[in-house]
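Just one protein chain is left out here, and the rest sit where they should.
Let's turn to chain A:
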Amino acid sequence: MSDLVIRTRGMTRKFGDVTAVNEVDLEISRGMIYGFLGPNGCGKTTSMRMLTGLLTPTSGELEVLGNTLPRDAENLKYRIGYMTQSFSLYRDLSVRENLQFFSKIFGLGRREEKQRIAELLDLYDLTDLARQRAGSMSGGQRQRLALAAAVLHKPDLLFLDEPTSAVDPESRRDFWEQLFDLSDGGTTIVVSTHFMDEAERCHRIAIMEHGNKRADGTPAELMADMATNVLEIEGDDLRTLRKELTALPQVRSAAQLGARLRVLVSKDIADPEAWFRALPQSKEAQRVSKVRPNLEDVFVTNTGVMPEPVKSEEGSGQ
């Protein structure tokens, strides 16, 4: 891999007695889309705020784009873009006025500003909305505007804090297309999410829980290295079966998905299918098969916590 854009050793942040981020080591290379995956309150936002220089770490070494944080935080401002979790542009200004404001703040020249804004309006499909006030736009439109503002000054490193939490699935897909375009252009992107499908699109992810990094790797690596095998069981009384299976020590978790039960069985058992058939409970089951793990399985295996199935604001994220 090429040179490192972000490197942390033992990054820790405490709020009073609460440790929001605990001894996190990160290495993020140039051009990568790196995801923080975790439930609300796991320390994603706090980590991001420390990496942008907004929060002072309680302890640990942080190096971002060659600058030591928090000392050189001000040097970063021209080189990073930050899209906050909640919409943080001016609702009472129009799309164009918002972009004009930030381009002046970032010191773009008059001609450069005009050109760049036209480019961004076109790229993010905002040209028709240029005169509309940001406050009256939909979630997806606001998010495109926020992204446009965050990349206005062509940052080397882009932080996106749960960028798609207020957006419909269609806009989410388009949004990720735009992220890949940016990534291809050489921008390093750090994104936090609690959506599995989003995490799966990242080049590399870190699974976070209670401020600790539980796993780190490419989605494929994480699935391959998982400490469990995945069984899918079809049967009649799945609810009872689920209860009985969860009680077994070899079973990491069991979750019902419609007419199937998805069971994570420890890798200590060499042939999980045979193991299951030998159980007395297997009489209930009609069909058992070992399936390919997905990222949700990785997440559950690494944290023992069910990820948030519904989108919600991460209020306790700091």
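Basically, contacts are C-beta pairs under 8 Å (C-beta built on N, C-alpha and C of every residue); 3 or more make two chains touch, one makes a residue touch a chain; residues count from 1.
By our rule, contacts and distances are computed from a predicted model.
Participant: Refer to UniProt and select, among "Transport permease protein", "Nitrile hydratase", "RNA polymerase sigma-70 factor (ECF subfamily)" or "beta-galactosidase", the name of the complex member that is left out.
Facilitator: "Transport permease protein"
Participant: One chain isn't shown here. Among A:Arg7, A:Arg30, A:Lys77 or A:Arg260, which residue touches it?
Facilitator: Of the candidates A:Arg7, A:Arg30, A:Lys77 or A:Arg260, A:Lys77 is in touch with the missing chain.
Participant: Which of these touches the unseen chain: A:Met11, A:Leu65 or A:Leu89?
Facilitator: For the chain that is not drawn, the touching residue is A:Leu89.
Participant: What residues on chain A make contact with the chain left out of this view?
Facilitator: 49, 52-56, 70, 73-74, 77-78, 80, 82, 84, 86-93, 97, 100-102, 104-107, 149, 318
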